[in-house]
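All protein chains but one are shown in place.
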Amino acid sequence: MKLKELAAALGLELRGDGELEIAAAVPIEAAAPGTISFVSAPRYLAMLERVAPSCLIVPAELAAAVHCAALISANPVLDFARALGLLHPPQRPAPGIDSTAQIASDAQIGPQASIGAFVVIGAGVRIGARAVIHPHATIYANVSIGDDFVCHSHVSIRENVVIGDRVVLHNGAVIGSEGFGFVEVGQGLVKVPQVGNVVLESDVEIGANTTIDRATVGSTYIRRGVKLDNIIHIGHNCDIGAYSRFAALTGIAGSTKIGEWCEFGGQTGVADHVTIGNRVRVAAQSGIPGSIAGDNITISGAPAIELRRWRRQMAAYVRLPELVQRIRALERKVGLTGRGRGSED
Amino acid sequence: MKLKELAAALGLELRGDGELEIAAAVPIEAAAPGTISFVSAPRYLAMLERVAPSCLIVPAELAAAVHCAALISANPVLDFARALGLLHPPQRPAPGIDSTAQIASDAQIGPQASIGAFVVIGAGVRIGARAVIHPHATIYANVSIGDDFVCHSHVSIRENVVIGDRVVLHNGAVIGSEGFGFVEVGQGLVKVPQVGNVVLESDVEIGANTTIDRATVGSTYIRRGVKLDNIIHIGHNCDIGAYSRFAALTGIAGSTKIGEWCEFGGQTGVADHVTIGNRVRVAAQSGIPGSIAGDNITISGAPAIELRRWRRQMAAYVRLPELVQRIRALERKVGLTGRGRGSED
Partner (left out) sequence: MKLKELAAALGLELRGDGELEIAAAVPIEAAAPGTISFVSAPRYLAMLERVAPSCLIVPAELAAAVHCAALISANPVLDFARALGLLHPPQRPAPGIDSTAQIASDAQIGPQASIGAFVVIGAGVRIGARAVIHPHATIYANVSIGDDFVCHSHVSIRENVVIGDRVVLHNGAVIGSEGFGFVEVGQGLVKVPQVGNVVLESDVEIGANTTIDRATVGSTYIRRGVKLDNIIHIGHNCDIGAYSRFAALTGIAGSTKIGEWCEFGGQTGVADHVTIGNRVRVAAQSGIPGSIAGDNITISGAPAIELRRWRRQMAAYVRLPELVQRIRALERKVGLTGRGRGSED
């Protein structure tokens, strides 16, 4: 693609030679002739001493500092993502239903669907237009799915799940598995039937091998635009607010309600029946045992507390051995030893 | 279902109009005319100002406090679970073996089995009566399974696994994968062959995408009635005691032995070659580096300690920044500063 064509497609101002051929979009470390990359802040300019891209996507204030062609952008990360999509368009399988797919006679599949080998689609399923369903996906009975669905191999969608438009499910994800509920009775455990479902609203994306349990009764909700990374567990009856994003290996216990636009680091855990507000950022490996009041805050630790307080706590924590010595020095100074000093030590 | 029929089926005393039609069992927040719900303790009675169920399952002492029909129960949670099962009976696929299933010629399948599309059953496998095996399950050779088996899509059962009666495996679970054992030799790593198996005793339920490694030699045991949530890892040669329950994302390293009726919170980790007693409750995100003596205790933290001690520790931990200030004040008071005070600070 010529650089001038890319500039036009992105709607960005071009400074430099529009006839340059651009073959790939690459991160700045890999920039070379024939590639386009981006610089979003002055601290990355030093990289340019070692690499020679044909073009960089830069904010206007950095344009003078680069020695190659430039596309002027108010949001270089976003425009680089768009350039990636233009230079490396996704491979969509051709429409058609593989002859090995097992589709219930009463299932309704919208136009232009691409359905791969060994896909199983149960009774009463309805799927909108342009679905791409890769091999070995299993869709149980009475599932309802919107338009532009993308479903990768080995996904399981359990009965009665409801899915909006433009939802993407990555390999091995499980949507609508039975929640974990047992009652101890005498010599055994009785299972609480899990008769609800899962609702994935539009623009949701679910990572590989992530599991979302259906509600005991009612629905587990994953709201519009939520993005879940790989190997995440969402318990029964949770409600995950719109556009929230969770990193890998995070677990949310049952009946917890999380606000919109939250961002959770990896391996975070949240207890059951907890409520968390909007735009709450949670550091990786945090543990949240109870509800968090307040929106637009950052928390960390286990139990998670406000980030600034957590930093003060950690600063004291790493000095603990020193504090013990200081307490000992104080005790020596004032003549406090043995039992009199207040402890069994 | 009429309320009088439900009362009879549950064997509970009915107070109120037995002719009421009950369409669904719901949690108290969603209670409405035509539904049944439950109240197990006085603190939930306040909910009744906002909702109007047709009937509530309540302990005798709360019956007078509710203004709708009531079923009197010694265990409202259990009887609600039973009502759920009666009002929303599980959909069992009709018996029959899908024509696409690949079943080894010497495999033995008990009567009334329902086997879905693309199921693979290897040589020498024996399965008891009334199995329900959903699409895409793979059962390797020489697996032995009892009666009333339920196996969801994309489950893998590796060779020589032994499974009891009434076992349920959720989507994507892996039973009998090879354990993680390597010996460092010169310039590489030599794998320790994993030649044992996994034994799942009767009434075990395994969550979605959970993995259970087979023993290096001998068996990994999951004892009667154990319930594992989603995305749990059980290492080779573990022995998980009867009726123990683990929440999601928990990991148990190899050769660890856990007692009966334990309850582990989510994201808990246990080291290898550890022994834990009976009825040990473990708080979420705990880490257990060594054996835990004693039954019927509750532990928390990493390393996990007895809950009461952990609470005292956490109470001091959250006050750490304050303790630093108090130490400084003491040092000023007694004239201890610089090197003399016992540390590098």
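To keep things simple, chains are lettered A and B as they appear, and every chain counts its residues starting from 1.
One rule holds in what follows: a residue touches a chain if its C-beta (ideal position, glycine included) is under 8 Å from a C-beta of that chain, and two chains touch if they have at least 3 such contacts.
If you're wondering where the values come from, they're calculated on a predicted model, not measured in any experiment.
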*Specify the residue from the set B:67, B:92 or B:191 that touches the hidden chain.*
B:191
_Listed residues B:24, B:161 or B:249, member touching the removed chain_ = B:249
*Which residue numbers on chain A touch the omitted chain?*
24-27, 30, 75, 77-78, 80-82, 84-85, 88, 90-91, 98, 100, 116-118, 134-136, 152-154, 170-172, 203, 205, 207-209, 225, 227, 229-231, 243, 245, 247-249, 266-267, 284-285, 314, 317-318, 320-321, 323-324, 327, 330-331, 334-336, 340-345
_Where the unshown chain meets chain B, residue by residue_ = 100, 102, 118, 120, 136, 138, 140-141, 154, 156, 158-159, 172, 174, 177-178, 180-183, 185, 188-193, 195, 209, 211, 213, 216-218, 231, 233, 235, 249, 251, 253, 267, 269, 271, 287, 289, 302-303, 305, 309, 312-313, 315-317, 319-320, 322-323, 325-330, 333-334
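Here, only the chains that are shown with their structure count from here on.
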*Whole-Å distance, chain A centre to chain B centre, using C-alpha means?*
25
